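One protein chain is absent from this view; the other protein chains keep their places.
Chain naming follows the written order as A, B and C, and within any one chain the residues start at number 1.
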Amino acid sequence: MHAATKQHDFEPKIVAFVCTWCTYAGADLAGTSRMQYPPNVRVLKFPCTGRIDPVFILRAFQKGADGVLVSGCHPGDCHYMAGNFHARRRFAAFRALLDFVGVDLNRLQFSWVSAAEGGKWVDVVTELTERVRTMGPMPEFKELEHEEQWSGAINTPELKEAYDSIG
Amino acid sequence: MPQIITEQNLRNLIDLLVKEAKLVVGPKLSGSVVLYEPLTAGSDLTLDALPRRSSKELFFPICEDILSYKRENGAMKVNDVDRSKFPEAVLIGAPPCDAGSPAILDAVMSWDYKDEFYLERRRKSTIVGIACTKGDDACFCRAVGLAPDAEAGSDLFLTPLKDGSYACNAVTEKGQALVAAHQNLFSEGAGAEPKPFVDQAVAKLDLVKIKKWLEEHFEDPLWEKIADICVGCGACAFICPACHCFDINDEGSTDDGVRRKHWDACGFAKFTNHASGHNPRDVQNKRYRNRIMHKFKYYDDKFGKTLCTGCGRCIRACPVGIDIAEILETINTKQD
Amino acid sequence: MSRIGVFVCHCGENISRTVDVEQVAKAAGEIPGVAFSCDYKYMCSDPGQTLLKKAVAEHKLDGVLVAACSPRMHEKTFRKAAEAAGLNPYLCEMANIREHCSWVHEDRDMATAKAKDIVKLMVERVRKGKSLAPITVPVTKRALVIGGGIAGIQAALDIADAGHRVVLVEREPSIGGHMAQLSETFPTLDCSQCIMTPKMVDVANHPNITLFTYSEIEKVDGYIGNFQVTVKHKARSVDESKCTGCGICMTKCPKKKIPNEFDQGHGMRPAIYVPFPQAVPNTPVIDRENCTMFQSGKCGVCAKVCGPGAVDYEQKDTFTVEDVGAIVVATGFKLYTIDRKPEGSPIQGYGEFGYGTIPDIIDGMTFERLASASGPTGGKILRPSDGKEPKQVVFIQCVGSRAREKGISYCSKVCCMYTAKHTMLYHHKVHDGQAYVFFMDARTPGKGYDEFWRRAVEEEEAVYIRGMVSRMYQRGDKIVVMGSDIQVGVQVEIEADLVVLATAVQPQDGADLLAQKLGISYDKYNFYSEAHAKLKPVECATAGIYLAGACQGPKDIPDTVSQASAAAAKVMTLFAKDKLERDPVVAKVNEKYCVGCFACKKVCAYGAIEEKEIRDRQGNLIKKVAYVNPGVCGGCGTCQATCPSKSIELDGYTDEQIMAMIEAL
Partner (left out) sequence: MNAKANKNQVTCIEPDYYQAITEAIRKEAVKILKDETVVGVVGYLPGRRKGTASPALVTTVEEAEKLIFSPACVNNLSVYLTKAKKGVLKQGKVGIVAKGCDMRALAGLMTESQLQREDLFIIGVVCPGVYGFGVERTGTLTEANIARKCRECTVHMPEGADVAAGTHAELADLTPEEAQEMARIEAMPQAERWAFWKEHFSRCIRCMACRQVCPFCYCEQCLCDKNRPQAVESSPRPAGNMAWHLVRAMHLAGRCGGCAECERVCPMDIPLNLLNRRMAQELKELYDFEAGLTPVDKGPLNQYKEDDDQSFIK
């Protein structure tokens, strides 16, 4: 018997930046083990978490992500020896910055998922998806995308409508 | 017989204009700075400080969309912004150094290429200028031929009187129409004495002489001496009422995006960077020279006007203390 | 405008059961830049691949995306197919709609929507991808082996036997290392020198091996396949090309009472000497600190007696630069000195054990020399202080090892076995003697090891006491050993004639300095770090450098020899090709915009980034920029994320590709 697929009002967009050696392989393992998790996540593969620039996270939020996951090899397991160690410091700093400007860090998850941890991948993705689902859409960056300085704004209702029809 | 409007009625006028669904822009406290921003009520009007940015952005926004594009089924679909929908606007409370800027810029915006974005906004706006009774040691409007009571650019010009009310002079038909439409807020009479103007530290400059010197000194040690310290930001240009350079950028992807026009500055190193990698203005002093040349020579050559209103904003804001008035004075006193 | 082909695989029903592949293919066809899209039952099958190749030709495709299983499964397959169709293989990518989609989701609509999104992202990746050419690096087929112990000897012989030239560098006057010092070896009790010295001779006689003894590594430049190693040849004061090894200089040397290092200071040697009779090479060196000629300028006996005139007091250190393609590091170990705290080391000493102050407390290696037929006592067990035969000998295990409070938490691995061996050797030589062993655990994993240990306990009458020794002191001519037997729960006091300490195995002095020259990493004890604890146990993280023996961690002889042969096999693998070909996913520097802050260099774990000078035509320095050595770059991309101006970029994962993918989210 299949469990009835739950219908939700809000399907969050979750973006995962993962390293190819551990987490991507872990997600593959979840697949070969036929584990189930919410289909909201979109995976972008990197050689190493060391390659992941904070700008990518920012950009993902700007482009509509409601939650972002960054995941790589456990400390000491990095295929490139130290990429994840550098990433760990970089993201510790970046988190502090986002927090300071008022971004809810519950939308940004970091994890170590090894190639053997298909189950952990499922847990991490499910937990983030469900958490973000209860939080609702992330309005902050998306709103900014549509805001203009007053002088460039086309703020009459008709024009706004005309403009939206273009968009 | 001059028209008089009390301070309260001036604010009431704003309230009325807002109700008429006009975009009313005037000096307003925004955070810790005074800026020209849309007023939502007469009480927003703040006349005790010169706004940090000039009022040019009403006609020449910091950033505006020109068009959007999207590739659909192999074909690119382009949508122009409908300029007819630009709002009717009133700029209120601009001193002569701001109100005067459109009078300078109209020339370049309607020259060989007509910038319909600027012109449409110009057509739809009325400028209520106000004589300036403030000023500091950076002000030099008199030095460049303007004055605290210059009416150039204004449709309606207000002169602050000692009793707090304003004497009004409808300079243009637009100004007359504005008064006529709200006649009940104005009264006729001689009014009180005008508030005095502030003395300026920079004496009147001989702009003809300066232009002549510039013509003959494209290469001159002065440029290195005064402009090598320029760090190449765009603060002076962006807050200037007369600077009008812009850049056009496509933002988004090659298949879906928006073309935007936004302020640019000749101080930026990339301003003249060619696609080839060659940059004719390769060092900062050449870029600064262009700023002076454009304002006091090139613009005059083409349009017979000086591209500076003497507002002093660039002097106050320059991170490294470059003082355009001092430079003009230096050139003014040169013998050769 | 790109012309990308998208091929959506059903994977039998593995994908199509949950994902509407036709819809995915249809949606893909509508993505700008996609010139062709289709779905097919088994893309990886022969007909599937043919379909792909045909489509590339027919539709003039300039990029290919296969939406199927994980790229870890079939990326190679499809890249090969794309290459066969005339495309650059790096313009072929895979969208993982099986492991990451159809297998993990049940809702058909949502899974289909997700598959479409994955395809959309990956199309962007293909579109912004670049053709990449494999990187080739020439290989110098000559290896350097550092260290002439059993590990270095084994590795050198294996490589040389395979037909490659080897340079073997040893810092002592002779090769042989610690194994040459041992008496007999566990678990077979065969004579160490008997099995070791023939190998040493093989090294000396091997036409492919250049042996540099009394030499050290001065500097290492270059990278895998292309190292330039500067070797310092310390002045021997004896011309090797002239010396016949007759040994007359040693017999005539008037200064004869210098403690011999080879015998742990218990035998004597002259100032001009070979460390031991079977030394290779059999060329003496002059110990300048103890030579009268060098100290006072008066003597010169050795020069006078030397027939071929090989003695040269004026000899200076010389340097050579050796071009090699691979390096095997086999610098071995030393034993922990327990009586003092080594300077600057976090490791605490064992002052309470009296080593160094009580002459009859010795370490395991000294016992080896006492038990060795070629040792100072001719193989008789006689104690150092008075030359008497000890009747009660206490052996103490885990001295230094597994003692976290003393600063070492690892197990030295060989002590349990060699202590058992010592008790046996002792029992064989002193039939009325009694051996006691204080031990914490007996660790005997290895072929025949536990049997050997049991023999020591059960047949050779060694008394094993589980517990630690707290203090030792001299009482008359006895050493009082105070300890506890935790099994019985009593304090034990033994009056011993001799105490042998199984002290911890540590990396050689200067191991850290050598690592810095080589650019390899090491742990907090200075043991060298392998690239992966399980899967790359002999490789260093630095490409082209391999580890053998105890320099990587404590090891017994069979393990050391295995690792040495493994390292040699790795070198041979490297030398099997004239050129190294590697994945072109490496970083490149945009020299125009690089400002030379070298943040990239600081974060590069491979040491792949060098400083490069940019000069104008007159030769004036314009600036220094980063340069990535493509032979060394590991391809992680940490440099790019670190570079503030993004003037360094990892091919295959460019910002443009990633940004386009994010844009397509």
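We adopt the following convention: a contact is a pair of C-beta atoms (placed from the backbone, for glycine too) under 8 Å apart; a residue touches a chain by one contact, two chains touch by 3 or more.
None of the values given here were measured: they were computed from a predicted structure.
One chain is not displayed; in the complete assembly it touches the shown chains A, B, C.
Contact with the chain not shown here comes from a single listed residue; of A:T20, A:S111 or A:T129, that residue is A:S111. The chain not displayed touches chain A at residues 53-55, 58-59, 62, 75-76, 82, 85-86, 88-105, 109-112, 124, 140-141, 144-145, 147-149, 152. In the full complex, chain B makes contact with the omitted chain through residues 30-33, 35, 52-53, 62-63, 137-138, 201, 228-235, 237-239, 247, 249, 251, 260, 262-263, 265, 268, 270, 284, 315, 317, 319-323, 325-326, 329. One chain is missing from the display, and on chain C it is touched by residues 592-593, 595-599, 602-603, 624, 642, 644-647, 655-656, 658-660.
Basically, only the chains that are shown with their structure count from here on.
Centroid distances built from C-alpha atoms place B farthest away from chain C.
Chain A has the C-alpha centroid lying closest to the overall centroid of all protein C-alpha atoms shown.
Put simply, the C-alpha centre of chain B and that of chain C have 70 angstrom between them. Computed from the mean C-alpha positions, the centre of chain A lies at a distance of 44 Å from the centre of chain B. Centroid to centroid, with C-alpha atoms defining each point, chain A and chain C lie 39 Å apart. With touch defined as above, chain A holds no residue shared between interfaces to two or more other chains.
Counting partner chains per residue, chain B shows two or more touched chains at no residue at all. Against chain C, in their complex, chain A makes its touches with residues 2, 5, 11, 13, 15, 24-25, 27-28, 30-32, 34-37, 39, 42-48, 50-53, 56, 59-60, 63-65, 78-83, 86-87, 90, 122.
Taken together, the chain B residues at the contact with chain C in this complex read 71, 73-74, 252-253, 255, 277. Touching chain A in their complex are the following residues of chain B: 21, 23, 37-38, 57-58, 60-65, 68, 79, 81-82, 85-87, 262.
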